[in-house]
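Presented below is the structure to which this report refers.
With one protein chain removed, the remaining protein chains of the complex are shown where they sit.
This part shows chain A:
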Amino acid sequence: MNISKITLSFLIGLLFTGLANFAYAQTEEYKLDGMTFGMPEAEVFTEDYDGPPVVGEYLTMLPNLKPLDYEGNKHHEVRIDIVAQEIEVADGVKYKAWTFGGTVPGPVLHVKEGDKITFVMKNRSDEEVTITEPTKEGSPFMQQVAENNFMKAQPGTMPMPHSMDFHAGTVAKDDKWRSISPGESIKFDWVANYPGSYIYHCGTPSVLMHTAMGQHGVVVVSPKDGYGTDYEVDKEFVVVQSEYYLKKGAGDLYQYDFEAAQSVNPSHVVFNGHQTILHDQPLEANAGDRVRLHVSNNGPSGTSSFHVIGAIFDRVWLEGHPFNEMRGMQTVLLGASSSATIDFIVPEEGKYILIDHEFADAEKGATGTLKAGPRK
C-alpha cells in the first residue's frame, strides 16, 4: 500500500519534470519582409557552470556602448546569468537586488538589426557570485564593474524562479521567456529584427516585483543602414531611467515596499541605477559636439518626460527606429518600457542637466549631468 502510494507520487512528480518537454511545439525558421521568425524551442537544462556571469563581446556597463566593429550581420553568443547582489542605489541605501549580471540595470547589449543572438542564462540566485573579478572569458562589462564598483556590489543569495523577456526579440513568451528554477539554465535563439533600443526584464510574476527588484536592462539594436547623422556623432551614451520602491528593513538593508510599488510611489527614481551616479560621474563632451543618447525608461511603472536643460533635441528617433524621426523636441515622453534615440548639439562650455521633467521624480533622483568642455 505504502509502496504504491510512493510510486504514484513519484510518477506524478516525474510527469511534472517532463511536462516542459511536451508543452511547446518545435517551430521552423521563416522570412517575412526580410525579417527572420520561427526560432527553435528553448532548451532548459542544468550545467556545472561557475564561470563569469556575463559573457559576450558586445556587453558593456552603463553608460558605455561598445561600438560595433563588424560589417554585415553577426551571430552573437551571449550569457547573462541571474545573480542576487547587495548593492547601493543611493547614499547609504543598500538592498539585496535581483539582477541580470550583478548590477541594476544589467549590462547593455549592442547588436545590429538582423543579428542572431544565442542567449544562455543560468539562474544563480542561490549561489554567491562575485561580479568584480573579471576573467578573460568574461565580457568588457565585468572589467568595467571591477574598475568602477560604484554600487559596492557584494555577492548574496536570494533563491527565486526567474526568466528573461527581451523586448528586442520576437518569439513566443511561453517558450523562450519561461521561468527557470535556481540551478537551472535556459538557452534560446532570437533575431534582432527591429532596430532601436529595447528593454529586457524578468517576466516571472509578480513582474512588478521582479523588475522593481532590479531585473532589467537594455539592448541597443543599431539600424543596418544607420541613422542619418551617424557621421556627425562625437559621443554616444546609454541612459536608463528606473524606479526603486524601498523602505528600511530590520537591519541595515532596505527592502521591497510592495504597497509603494502598487501605488506607484517610488522611493527613488534614478538614471543608470543610482541616485547620484550621473552627477558623480557626469557624461563628458565638448561645446559643439553632437551627442547621442539612447534613453530607455525601464520603469517598472513610471513615465519619464526626458529633457536636457539648455539643449534642444535636434533629432529624436522614437523607440530608436530610424523611420520614427522627430525634430526640435524639448522633451520626450517615454512611457514605461519606451525609449528614444536622441541627438543634440552641445551649445557651449558648461553643465547640462539631464532630467525627468516630472519634477516629483527629478527630486527623487532622476537627474544627471553632462559636463561640456571648451569647443575644440
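Everything below uses one rule, namely that contacts are C-beta pairs under 8 Å (C-beta built on N, C-alpha and C of every residue); 3 or more make two chains touch, one makes a residue touch a chain; residues count from 1.
Heads up, the rule we're going with is that contacts and distances are computed from a predicted model.
J.: According to its UniProt entry, is the unseen chain "SpoVR family protein", "NfeD-like C-terminal domain-containing protein", "ABC tansporter permease protein" or "Formylglycine-generating enzyme family protein"?
T.: "Formylglycine-generating enzyme family protein"
J.: Check each of A:L253, A:A287, A:I312 or A:L333 against the chain that is not shown and name the one that touches it.
T.: A:L253
J.: Consider the whole complex, including the chain that is not shown, and state which of A:T46, A:T135 or A:N148 touches that chain.
T.: A:T46
J.: Just name the one of A:G51, A:P205, A:G350 or A:P374 that touches the chain not displayed here.
T.: Looking across A:G51, A:P205, A:G350 or A:P374, the contact with the absent chain belongs to A:P205.
J.: Of the residues A:Q85, A:S139, A:S179 or A:N272, I need the one that contacts the missing chain.
T.: A:S179
J.: Going by the touch rule given at the top, which residues of chain A touch the chain that is not shown?
T.: Residues of chain A in touch with the missing chain: 2, 5-6, 9-10, 13-14, 16-17, 19-20, 23, 46, 48, 95-96, 126, 157-161, 174, 178-184, 203-209, 213, 247, 249, 253, 255-259, 262.
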